[in-house]
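Complex shown without one protein chain; remaining protein chains in place.
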Amino acid sequence: MSAGTNKIAVTVTDVVPVNELVKRFRFVRADGGQLPTFSGGAHTVVEMRDGDTQRLNPYSLMSDPMDQSAYTISVRRDDQGRGGSLFMHNKVRPGDAMTISYPVNLFSLDLRARKHLMIAGGIGITPFLAQIKQLTAMNGRFELHYACRTPALGSYVDELTAKHPNNVHVYYDDQGQVIDLEHLLDGQPLGTHIYVCGPKGMIGWVRGKAAELGWPREAVHYEEFLAPQPGKPFEVKLAVSNKVIQVGENQSLLEAIEAAGVDAPYLCRGGACGQCETDVIGYDGKFIHRDHWLEDDQKAGGRKIMPCVSRFEGKTLVLDR
Amino acid sequence: MTIQFNEETFRDDYTFRNSDWAIKRFPFPFHEDSYMYSVNMEQHQGGPAGSVFEKRFDVDEHYVAEMKDRALVLAEDPLRCQSLPHMTLAGWDLLELIMVSKSEDYPDLFELHRDGNNWHWINRPMGIEQKFVFMDESTLPYGPMEYITRQAQGDFCVLDQRDDNLWMDAGMVTTQADWSLDFDIGMNFFEWHAPVPKAHEMGIFVRALKFLLNIQQGMPARRLNWTMTVNPLLDTSPENYHKWGVQKTTLTPENLGAKQHLRVELQTFFRLPRSNALVFPIRCYLISLEDLVTVPKWGRRLHRVIRDLPVELATYKGFIDNRPMILDYLAQHDDGLPTSDGIWPDLATEPPLSPS
Partner (left out) sequence: MSKFQFPESIKSRPVWGTLEPRAGKAHLMVADSEGAEALLDLAQADATLMARAHVIYIPRETGESYTVRLKELGAAQFYVGPSYEAAVPRLRRTLSDAHMGLQVYLTGTEGLMGQAMREAIEAGIPHSAIQTEHRGSIARRMQCVHCKGITDDVITDPFVCAHCGLNLFVRDHYSRRHAAYQGVCIDAEDPGNVPEPVRLYS
């Protein structure tokens, strides 16, 4: 089964600049019907047809999970990326028809938690926007600590602080404000769960500090979707389907497999969920593993690759697809 | 078609019967002449018209009687339905899934009218009409999971998903194949399956869990499981085993065809949207061996499966002591002819039993 293949045809109704780096997109169902409800922390995979290239990028749903009339996402422009966010920023207009996946949640709330302690960095705020709406409706206890570069780049700060003045704490890098993590993690009641979404460094910092202070691993949740990075083109042989495909500079290996008409499973497309794990049958060259699914010894072993974010440089690569 | 609901019992006088319609659509679980564990999952996106796979939640002639039996079990032992506190949201998810599915799939039997959160539910076979506020527990006579599963055939396990595992944190379990919700509630996928022999060593549960964790909204899955039960007893619970266990010793060569039943579970799996939980309905279908052998292919095949089943499995499924007698009966319905692939009865193409 190829998970995530249940698609929804949608129409873009609004494209709203949030600040100089972030735009918000609102989708309604093309057939006028209701969208599925979802759980806070879920993402949707947005399909982008940019000329001959097709990209599928995951974005966290930030709208109210109970609101079936529309979904909203926020996209941060990445000028160095492969062009997915640039396509969303520069090409997508209200009225455009697009295809998105059913919601998938790899960053859900632990509903047993006595308290939800959320730590966000930059655009990592988006899953929390939906989770906070869900928790507010359920009278759940939460606290958000949100680090942004500058007030001008603080997406949704005003909305959050106006609605939840006692639960939301904002830190601006340019004003030298830093989350006092040690103090924050010390003295939280038993049954508190931490959720962190932001840059890799922030996730490592929070996980490390929590472990140092004796927090159980199961109480620390994180989501880090890696955007696939561009790289040198390479050639791959797909043994099962007996095809030789080319992976372009701005294309991921997974996208190239899909473009060749070969069905490959996926969920997150960001190196996190493990769903697209693919067996390597043979290779001559070196892997550029970028996922955080495979263990280090698996990465060194040369028998597995996560085609959503990882690449290859060398003469030959044969995959079990 | 409009279903004629049977008046029948699953205890005491055991008046349970399958009509010809129910026999022909019985979910026979063996696609070949032998059986071993496998992760035999497939998409649950409909099936042949009239089959038990066609609708999201199959309703058949036993519906009303099964719900009466469930009410009796719950009156005697309320612990058969439990939901840990964090599973209430999943209960609402399940209530919505069942009400929406049944009202769409059986509009002549069930109606759901929604005006925002003000819902109006009509269940004609059970004579229930309920107006309530969605997500407000105080407007229903039971919690949402219990309310709707008192009106839906089969057991329901509601599984929380966290730490890359599934947790049996809520359920309505009154037609079980000898396992206790009260004991297993709160266990993870490997723990509640711990007593199953062999399958752990075969890696079955690791693969099955991986599959289930990735079931997404809009992509439900299903599989069949089976065991054997003496008498059409739905409530084969460990709680009451000291009462029903002795019934296994009442089989004789004369009554076996009527008393010994093949018990098949249609297991389905749906992702629940608001809670990200997974619901695992386990629908039980019973058929007496004398009804089953009216389909020649099934008679031949069941004989071969039961004959060749490893001892551990026959023990686990609870019929090791009766197996010789069951085989004597089934052997009379196996003439050694080959059988067609797949689970369907193939009445038009498979030959009748050769005279011996």
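Letters A and B name the chains as they come in the text, with residue numbers starting at 1 for each one.
Simple rule for what comes next: a residue touches a chain if its C-beta (ideal position, glycine included) is under 8 Å from a C-beta of that chain, and two chains touch if they have at least 3 such contacts.
Given the structure is predicted, the values throughout are model-derived calculations rather than measurements.
Touching the missing chain, out of A:Val75, A:Leu185 or A:Leu254, is residue A:Leu185.
When the missing chain is restored to the complex, the residue among B:Ser180, B:Asn225, B:Thr294 or B:Thr315 that touches it is B:Ser180.
One of B:Pro238, B:Pro310 or B:Pro351 touches the chain omitted from the figure, and that residue is B:Pro238.
The omitted chain makes contact with just one of the residues A:Glu218, A:Glu249 or A:Asp279: A:Glu218. Remark: the residues of chain A touching the chain excluded from display are 112-114, 185-192, 211-219.
Think of the hidden chain as still there; on chain B it touches residues 79, 163, 180, 182-187, 190-195, 200, 238-246, 248-249, 321.
The definition used in the following text is that only the chains that are shown with their structure count from here on.
For this pair, chain A with chain B, the centres built from the Cα atoms lie 38 Å apart.
Remark: chain A residues 1, 3-6, 36-39, 41-42, 65-66, 102-105, 108, 110-112, 134, 138, 218, 265, 267, 275 touch chain B in the complex. Those residues of chain B lying in contact with chain A across their complex are 41, 43, 84-87, 89, 160-163, 211, 214-219, 221, 273-276.
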